[in-house]
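Shown here is a partial selection of chains from the complex, left in place.
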Amino acid sequence: MADATLVRDFDPLATGSAARRVRSKALVYALLTLFAAFYLLPIGIVLLNSFRELPDIARTGFFAVPETLTLQPWREALTSFCLAGACEGIRPFYLNSILMAVPATIISTAFGLLNGYILSMWRFRGSEWVFGFVTLGVFLPAQMTLLPWAYVLGNAGLTNTIWGLILIHTVQGLAFTTLFCRNYFVNIPDDLIKAARIDGAGFWRIFRKIVLPLSPPIVIVTVIWQFTGIWNDFLYGVVFSSGDRQPITSALIALTAGATSVRHHNVEAAATILAAIPPLLIYLFGGKYFVRGLTQGAVK
Amino acid sequence: MTLAFDDRSERRLLWRNRLATWTPRLVLLPTLIASVVYVLVFTLWTFWISLSNSTLLPDLSYGGIKHYVALWNHARWHVAYTNLFLFGALYVTGSLVLGTVLAILIDQRIRAEALWRTIYLYPLAISFVVTGTAWRWILEPTTGIQQMLRNLGWESATFDWIIDRDMAIYCVVLAGMWQASGFAMALILAGLRSVDQDLVKAAQIDGASMARIYRKVLLPAIRPIFLAVLVILLQFAIKTFDLVAALTGGGPGLATNVPAIYVYDLMFQRGQIGQGAAAAIMILLALAVVLVPYALYTIWRQRREAAHG
Amino acid sequence: EPKTNLLHQWATGSDAAAIAKLGEMFAAAGGTWEQTSIAGHTANTLAKLRADVVAGNAPPAVQLKGPEIAEWNATGMTANLDEVATAGNWESVVAPELLPVMKPAGSWVAVPMNIHRVNWMWSSPKAMEAAGVEAVPATWEEFNAACEKVVAAGLTCVAHGSFDWTDATTFDSIVYGMDIDLYRAAFVEGDAEAIRSQGMIDAFAQFRRVVDWMDPGMPGRPWEEAMAMMTNGEAAFFFMGDWAIGTLNAAGLQEGTDYVCTQAPVDWGGNGYILNADSVVFFAQDDADYAEGSTLLANTIMSPEFQTIFNQAKGSIPARMDVDMSQGFNPCQVKSQQDLAAAIEAETLVRSMAHNMTVPQSQRGAMMEVITEFVNSDMSPEDAANMMADAVEMN
Amino acid sequence: MSTLSIHDLRKSYGALEVLRDINLEARQGEFIALVGPSGCGKSTLLGMIAGLETVSSGQIRIDGRLVNDVAPRDRDIAMVFQSYALYPTMTVRENMAFGMESRGVPRAEQESAIRRVAALLQIEPLLNRKPSQLSGGQRQRVAMGRALVRDPKLFLFDEPLSNLDAKLRVEMRTEIKKLHHRVAKTTIYVTHDQVEAMTLASRIAVMHRGVLQQFDEPQAIYERPANLFVAGFMGSPSMNVLPAVVASLDGGPAVEVLDGLAVLPLPPGTPLPKAPGQPVILGLRPEHFVVPHRAQPEQTVLGRLRADVEVVEPTGSETMVVLRLGSKEITARYEPVDAPRVGETVEILVDMAKACLFDPATERLL
């Protein structure tokens, strides 16, 4: 598939006189820089303050040239900061988040791929309705589903387990992954599937040998989407996991709500950044595939 | 006429054929069941609860529409529902406009495009549970931009929207745009790239300025993408929760309350599950107002495209 | 083997440290300690509790307060602690005002962890001196006069960070200080007529004056920052409960020089006390281990050792009246205990509306909405009183 | 026995009927071209033969066996697609092996089949490349190779050349023709290019709007098109059609064209197609026009016309000339040396022995 989103062969600003070309490019870069400052501001502020001493922050506020730089907040965030009842920093919760996000991402992506494959290449009467129905799940507000989920988890004996969270995120994710995968797979030429059927391949063999090898772009999209979504969710984590089994974002929710205890802004800043690292990394490395896959999958 | 092939192998083929037609449906079944439970049962349950006597805990006895009456008599709900439309409109148009501007800038064959794109897109990767703090720091007059400007010597600088009940909602919009405009940018950019480049060439030869080319030719050509982004953003807007919770907690006063916060507060903090459910149903209604026309439009467009080949 | 799992919202910092101590003591007594701490909004804790109950899996012990204890007691799912209570003779050592809260239907279902005083006013000696205010004002009239001076001196009179609960905390003190009977009728009984009365309108009018003395930066400001304005002399007065003591101690500030603690002004000249108490409710458990754990946990919480350690960290005072406070407590805490006794004596002790010790959550929520709206808008006192009465009547 | 026989086949998508009353038969080793304009149902028919589309009614038999309900894999067919449909993630070798693997053919056998076909198509050097690394012509060849390794009863082609550029298309056309001579498999070949159909097929089925218009040998279709549609569709430039009226000339049968501007004789002895004075439509191919001095002895029935030259289009080997005849334009083929210039008035003969007459009402050949 052509790398349509990444290259552009024609540059409309490269016409006319050289002076005009230089002027328009300069304007473009100036604007880009301005916007970049706006987008980087929050993360920049957090990063800056995560290296500052607490009294320094207290004296001069968050927007100030630091007097001294220290790694102490980071050390504390990693090892001794008291969070959700434990004073071991954010490490224990990291593991929870990974144990939750990785399986839920994999399972929902796997189902999404299969569903998308069926809904685009093995259509049957009513399959469009099934698709529409599954996609509706995208729109349910989470607050509304909390109590029904409690019943389901209770009856399934999954309350306060990682598996309960995995179940929730998988079911919730199905809507998105199915939507993305279906919209991606409809772009695969029908002829390919027809050729494979004539070649004697059946449902599974076509999936494994033809469709899966073509899926990396959309797999990347769904994995990124699901992983960041699951990683960043706090509501389900708060309600359906307990104590030291909470995911990291749920543990960190304390930072945003007023608590009746002393605030360690610098440690919070460090913890905040540490918590954001996995999704950030994923975007950093998968970003360009994400944009590309998204446009092949999401918008149709 | 006798069959040219022996009966047994013919029948075996038939069976295999039949299995093949049913495999897809069987594989789809788990998802379908999950969706029926998740979408249908959960919604119906909530709807029933909204008509029940539930307060502290769910209670399935029928109680009439009292929760809806109470809901609409509640001043805070009015604030929340009004905010939903104000915030929704500003957030969606703001993100679209900002995303469009960014997409157009990035579309100019710039260097290190991936870098710029990542900068604008990364907020999507981070939860507001995490960045809410930073935004508070920035917007808070005593710690943020206002203070910085004053420290720099501009004594009368004022930027205190977040503590101004009339302006606080715009801070929420601003932070929301910060998070979502990258997403809009990515999709619009890809849309721009999918437009036939010959159109730009043709318009240039036609003597149109770049502004005119985008306004008259390129942006209209990707209208379907705008619509898709619009719908995605709108459902983000309607479900907005942690953005507000982290940034203003619904304050100052009740100024930035939104329905999702209201639902959560009533259902869980106040123990008025029935009224919370009624509010949730109102959210779904708002969603339907957005989605039904979109679905109809999509179907109509598909029909039309099919008709024209 | 006794086991427990305490659901609470002391998730970070010194709170978390205090709870960790409870865990240690529980474990030392032979129990297996688990906790579920849920930060942020109380709604999170309650959501978790509701979800667990709905899932048929009620947690053994939950941090809950005031009328909520009664509400959950009414569901019939709470445990009965009468036996332990009798054995520990709790009836006679716990502050009497707490008894109806801990045994809403006659049986013990909860144990108190502490007593917070809500109606503290913190004053800055530095600011008062700068403004020429000689004594800490004792009545609202004096307070108003003092504020005039403070403002004239170019300082902020009232340091404040506006959230619904801080606004309500301040208003608690005003209503209580102006008319204790009104407080009882309106905020304890939830009587709409009382709320609509002239007394409440007067209270709102006084509240308006207080709000006008706050600086414009107050909405959404963390209360620690507001308190810092007071301690460093930018502002003269600060209304906040005694949990402030933890932060003051941590910053190494001294009572008397850096700040002064007195009760918020009262116009009726006596000794007042608005009380708030954290408590743990126990839910009935099928598992014998957990049932046993509940007994152990209740006893641990009620033990003088825990009450001492916990409250020294939190700034509150022990819920047991018989704990020796001569060692390791802040002077304000000592004063708190003395005032509590005096208030019980004078029958001026009340529970706090703002901190969810009186009316049900639905009514309290409605009251707090009106209060915080009042602070953040230019609503008139009459409208505010009417709105609050309407809201209470509806819920 | 015929390899493929189709009887009263019908296909509809819901209310939309896309194929009607198709009857077709392919003898062992025959090369049948299905030709027709876009959307006429060619691909649908091919899909039904392959088993990729369900049959609405009628019967399809392969080697006598009714296959209406047989899955594609069990029909013993191979197919080449317009898009080639090469599996993009597999090498050429894997593409060719895929069908055999699916059927569990032993590896050694697979290898030898691939080697044989690769040699036949001269694609040995490409075996380890991915489709994206191949040129259009190479992809086309690989697609054929994939069909050939299977050694099926029936070959199906769906516009296999239409993605190639003009030059390559001509070359590949000749290759397919040679290949068919060599392997002599029964072949159904869909195309919308009438030249391909003419040059390749032993018989051509012309379709229009889901209905089979004519099914005959190429030369027969070209010379005696069954109706105006076939006449217009087959041949490029198209057959010129002129409204005419039955008349007589020198006692023999004739037609009068262009409101009496000219009278053209019909071969003597032709039974009068209609009563004199009745309208007919006269069809003349560009090569039926003859420059006077080039008239051949065997061309005996010649009409004569005068016309103005409108456009001259030299293609190198021949020159097409658009002539204006009253309100009508006709295209005539000239040898390059004989070509007139634009604006000239020329005299030209018509070889009426080859002319076709159609009924204006039914549009059928008379």
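The chains carry the letters A, B, C and D, assigned in the order they are written, with residues numbered from 1 in each.
Note that in this section a contact is a pair of C-beta atoms (placed from the backbone, for glycine too) under 8 Å apart; a residue touches a chain by one contact, two chains touch by 3 or more.
Treat the numbers as computed from the prediction; the structure is a model and nothing was measured.
Written in terms of the labels on the displayed chains, the full complex in this file has the makeup A x1, B x1, C x1, D x2.
The working rule: only the chains that are shown with their structure count from here on.
Across all inter-chain contacts, the pair with the most C-beta pairs is A-B.
In whole angstrom, the spacing between the mean C-alpha positions of chain A and chain C is 40. A separation of 15 Å divides the Cα centre of chain A from that of chain B. Centre-to-centre, using mean CA coordinates, chain A is 55 Å away from chain D. Looking at chain C, residues 41, 44, 47, 50, 54, 163 sit in touch with two or more other chains. In chain B, the residues that reach two or more other chains under the touch definition are 20, 58, 136, 142-143, 245, 249, 264, 267-268, 273. Pairwise, the chains that make contact are A-B, A-C, A-D, B-C, B-D. Listing the residues of chain C that touch chain B in their complex gives 41-44, 46-47, 50, 53-54, 68, 71-72, 75, 162-164, 216-221, 225, 360-362, 365, 369, 372-373, 375-377, 387, 391, 394-395.
Within the complex formed with chain A, the residues of chain D that make contact are 47, 50-52, 71-73, 77-79, 81-83, 85, 87-90, 98-99, 102-103, 146, 150. On the side of chain B, the complex with chain C involves touching residues 56-58, 70, 73-76, 136, 140-143, 160, 162-165, 168, 245, 248-249, 251-255, 264-265, 267-273.
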